[in-house]
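One protein chain is absent from this view; the other protein chains keep their places.
This part shows subunit A:
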C-alpha cells in the first residue's frame, strides 16, 4: 500500500492508502476528500483535480503529462510550478508518503 496525505486549504489532513497504478485523484475521491472535485473522472478534461505537490516530493512525481499543462491553464486557482492535475499522478512505490496540498476551490 502506498500512503498519500492530502492537506486541504483549511489545514485538514487526510491520509489515504492506495495501490500501485491508482491515481492520486482516485484516492482522494475514494476517501471523500473535499478539496478534489474530479468532475471528468480522470479524463483530463476538467482541471478540477488541481493539487500542489509538496516541495519535498516535487522531484518524484515526474513531469506533467502531455496536454496537462494546457488543462492546468484553466484551473481556477493560481498555477504554481508544483501544480499538477492529481488524476495524472500515478502511484508507485517511490511515492509512498507523498504529500499534496489542495487549493481553496476547484470550480
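Throughout what follows, contacts are C-beta pairs under 8 Å (C-beta built on N, C-alpha and C of every residue); 3 or more make two chains touch, one makes a residue touch a chain; residues count from 1.
By definition in this document, contacts and distances are computed from a predicted model.
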Undepicted complex member, UniProt protein name, chosen from "Oxidoreductase", "Enoyl-CoA hydratase", "Sugar ABC transporter permease" or "Sarcosine oxidase subunit delta": "Oxidoreductase"
Among A:31, A:77 or A:92, the residue in touch with the chain that has been omitted: A:31
Selected residue (touches chain absent from view) among A:4, A:24, A:71 or A:98: A:71
Footprint left on subunit A by the chain that the document does not show: 26, 29-32, 39-41, 43-45, 67, 70-71, 73-74, 107
